[in-house]
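Beneath this line is the structure, given in structure tokens, with notes to follow.
Excluded from the complex is one protein chain; the other protein chains are retained at their positions.
Showing chain A:
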Amino acid sequence: MSKAERTKTKTAREKIREQQAEARLRERRRRIATYVTAGAVAVAAVGLGWWYAASNSQAEEAAGALASVTVQPDGSVVMANQGVTTPVVDVYEDFQCPACKELERVSGQTFKNLAAEGKAKVVYHPITIFSQEPTKSNSVRAGSAARCVADGKQWLAFHDLLYQNQPSETEAGFTVDQLKNWGKQAGVTAPDFDQCVTTQKHADAQLSYSKKIIDAQKIDHTPTVKLNGKEIDNPVLFSPQDLREAITKAAK
């Protein structure tokens, strides 16, 4: 092999090596591109799904004045404009139940708005569904305290405060002092309110009403919301838009 030939082979080999390096680089770029694309698609899917779920559960804004609220003799509370009798939306709830708090957060305003628009008669039934301590006692204390409020508007304000301040399920909460305080915050004017709360005057009424409702309506979980006597499924119940649609449709 002459010197010239050797140089030639060398450059040829170098060329091949360069080409290989280039090919590797291309391959590497292609891999990264695939990886990044797939990753971006996956992240976008998660983001979109989250956004969809969040927007679906977006609570309505308060639209203005409330419908008139009246406390019934049995302790249930009717919220409806005058003359509106259908459709009936029965809300069976327990002040201590976290899912009820979630319902209140997501769809509570929808109930209020629909009642104010005259599109529904909303009936709240605060019951005690828990049988274990401390949740049972918490629920009974809160429920019987709510029964000490005779004025509808004040009752609803108290109702909302109870959910906002719901205690953990593992510890005693809704103490008598707290309940009296929240009553003050809610503007409760009944003169015997404090005493009524302290003595848990309506604890028995709360329990017997709960038993009656649970048996009659076959309630095995709270919240249970019935539209004209038929239970609304959770996916609808917890999506303000769908809930509004379902109730509005029933009004026609």
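One rule holds in what follows: contacts are C-beta pairs under 8 Å (C-beta built on N, C-alpha and C of every residue); 3 or more make two chains touch, one makes a residue touch a chain; residues count from 1.
Please note the rule applied: contacts and distances are computed from a predicted model.
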Name under which UniProt lists the unshown chain, selected from "SPFH domain / Band 7 family protein", "Membrane protein YphA (DoxX/SURF4 family)", "Putrescine/spermidine ABC transporter permease" or "Protocatechuate 3,4-dioxygenase subunit beta": "Membrane protein YphA (DoxX/SURF4 family)"
Selected residue (touches chain absent from view) among A:56, A:109 or A:198: A:56
Omitted-chain contact residue, chosen from A:76, A:135 or A:154: A:135
Omitted-chain contact residue, chosen from A:99, A:150 or A:203: A:99
Residues belonging to chain A that touch the chain removed from view: 27-28, 30-32, 34-35, 38-39, 42, 45-46, 49-50, 53-54, 56-57, 97-99, 102-103, 106, 131-132, 135, 168-170, 220-221, 234-235, 237-239
